[in-house]
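Take a look at the following structure, please.
Taken from a larger complex, these chains appear in their original positions, while the remainder are omitted.
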Amino acid sequence: MITFRNDMAVELIDFMGDEERIVEAAQVSTKGSRAKGEKKPWLVKWLYRERHASPFEHCVMTFRIEAPIFITREILRHRISSFNEESGRYRVLRGEFYAPNKDRKLAQIGKVGNYEFVPGNRRQKLAVAAATRMAPQFSWLAYKLMIGAGVSREISRVVLPVSIYSSMYYTANLRSLLNFLSLRVDWGEDAHIRSHPQAEIEEVAVKIGLAIQEKYPNVWESFAENGYQAV
Amino acid sequence: MITFRNDMAVELIDFMGDEERIVEAAQVSTKGSRAKGEKKPWLVKWLYRERHASPFEHCVMTFRIEAPIFITREILRHRISSFNEESGRYRVLRGEFYAPNKDRKLAQIGKVGNYEFVPGNRRQKLAVAAATRMAPQFSWLAYKLMIGAGVSREISRVVLPVSIYSSMYYTANLRSLLNFLSLRVDWGEDAHIRSHPQAEIEEVAVKIGLAIQEKYPNVWESFAENGYQAV
Amino acid sequence: MITFRNDMAVELIDFMGDEERIVEAAQVSTKGSRAKGEKKPWLVKWLYRERHASPFEHCVMTFRIEAPIFITREILRHRISSFNEESGRYRVLRGEFYAPNKDRKLAQIGKVGNYEFVPGNRRQKLAVAAATRMAPQFSWLAYKLMIGAGVSREISRVVLPVSIYSSMYYTANLRSLLNFLSLRVDWGEDAHIRSHPQAEIEEVAVKIGLAIQEKYPNVWESFAENGYQAV
């Protein structure tokens, strides 16, 4: 009756502007240029390094994301963005829930700001396997009971757990997306400032990163060369 | 072990700028004035009517809100704002959940864009009373089971329903707040465009409105006189 | 040595998303749909009328604009946008200045908030013809004198009048662009709220409007049918 998954789906729907566009926009400032921008990897990298961020804003990407609500809530915190998210007020939701796979690290050791995640012991694994599967089961029954009785969707949905999957359209410019990646991936020792994202939003961010890397290779190199800081 | 509530708590923490400030800011544009703004209700109203919105942005308010997650998620959609929300990654949450009171209209009749809410029949009332109280009970047990086994907070929380209460700080300027009120309250026949908010976010908005009405009476009158549209 | 013009040049460089995209984004909210959006003019219009604005944000346009600085300054006031403007710090500017053509209405009669523009009498025409042509001439000499002496561009430029032409890249989503059009064109008696833009920014806005009308015909009709208010 309900299904479980733990992947984060990220699909590039569309994008506008390539690296030549970045050059073109920058040269409006420096040359008033009317010419189509050329491929100038060195200029892209110089702009990035010198933090001339505005030319990167003319490149825009739209993604379709499927993720549980505990992740879409975090994505929505990024305000220089446009979103449409599935709404439990407008439709009866699908019974699709997140349950961690067996590789998900379950326990956190250390103290605030200095946590480490470890696989977890047998008891923890059992607790998670049972709890993350049974609670949605029960909540789903409660949801369907109300829906079946003709209760409004907006009231019925309140019993659903944040592990339920949602989907969204997410449009943002390259600068905003790089900020997202900077905060939502732990880039390790090479990062100028380390972030501590939840693994699931990190998976979303990494997949967005792959799309950026493919479409904007020199921007991507700049991102890495500058300690994974946004421009 | 868990508690239920259905009120939306809104507390004005602080605010900056009064109606004289609006006049003052407007007169920078029209007079380059250095003088402290005077009380000029007619000017506030004229600015509003003529949609000179920028002077209203120098008035800023901070609220503390307590509401269930299904409402805080909606609040977060308002991007010209600053938020800090309670995080289930950083703390073990309180077992406080939303369950509708007996006056909450439970059923929706009509079709998309033209719904009406009605009290609901006996079966619906029973379904809601049972479901909205038992599901959180069960989810809470699942949550505590994991927390008790030493599972990380970020995993344990995924079973919690969106009816769990959260709290947030919300800072926004008067223009942004009026936009919030315009969209999140159904102002009835007098509204230039009617909105169809969920009752609970409407309660939040009405309480924010009361604070605005008290601190900015002429802005509030302008809001009403202009069909409850933001400036 | 210097040239005069009075046209506002607006070129559509690129755009992303068509009206099907708006439908698609809206249906993520209402259907969680994965399907490519269909052509549904009625849905676009319904969304507009009901002020469901977010689906319109996934359509983004980039323009190249040439206009005098007294206009680019006004364009820059629109914050939900990305800009790159020609910089007098980075390049020696072109000696291209605005001088009104003979049809430009020169005199303003009436009082604040209720002005009317009239062609102007002979004395006014002579004053404008002389002043708008001679002052840039003189300023340009002063500019070139400093540049020629090896003074930095950032200091030399300070003598240049705001009638000097500048160019910019301007990227914004459809919702933001419609807000621009709402404020920067006087739509006459049909407007829900009338605006009083300077004729030159109105020319920029009208040209942006033509591009929107071509790419998004049903959005354009909605804009007109809703009193030229942004969604």
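Letters A, B and C mark the chains in the order given here, with residues in each chain numbered from 1 onward.
Going forward, contacts are C-beta pairs under 8 Å (C-beta built on N, C-alpha and C of every residue); 3 or more make two chains touch, one makes a residue touch a chain.
None of these values were measured; they are calculated from a predicted model.
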What is the total copy count for the complex if 3 chains are drawn? 4
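Just so we're on the same page, only the chains that are shown with their structure count from here on.
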Overlay chain A and chain B by their C-alpha atoms and let me know the rotation angle in degrees, rounded to the nearest 5. 180
Counting shared numbers against all numbers at the contact of chain B and chain C, is it over half, same, or under half, different? same
For chain A versus chain C, what separation do you get between their C-alpha means, in angstrom? 34
Cα centre of chain A to Cα centre of chain B, whole Å, reads 25
Residue numbers in chain C touching two or more further chains are 54
Which of the residues in chain B end up touching chain C in this complex? 30, 46, 49-51, 77, 113, 183, 192-193, 195
What does chain A use to touch chain B in their complex? 68-70, 73, 76-77, 79-81, 83, 88-90, 98, 100, 104-108, 112, 117, 120-121, 123-124, 127-128, 130-132, 134-136, 138-139, 142-143, 145-146, 148-163, 198
Sort out for me which residues of chain A touch chain C in the complex. 14-17, 21, 24-26, 28-32, 34, 54-55, 57-58, 60, 62, 64, 82-87, 90-91, 93-94, 166-169, 171, 173
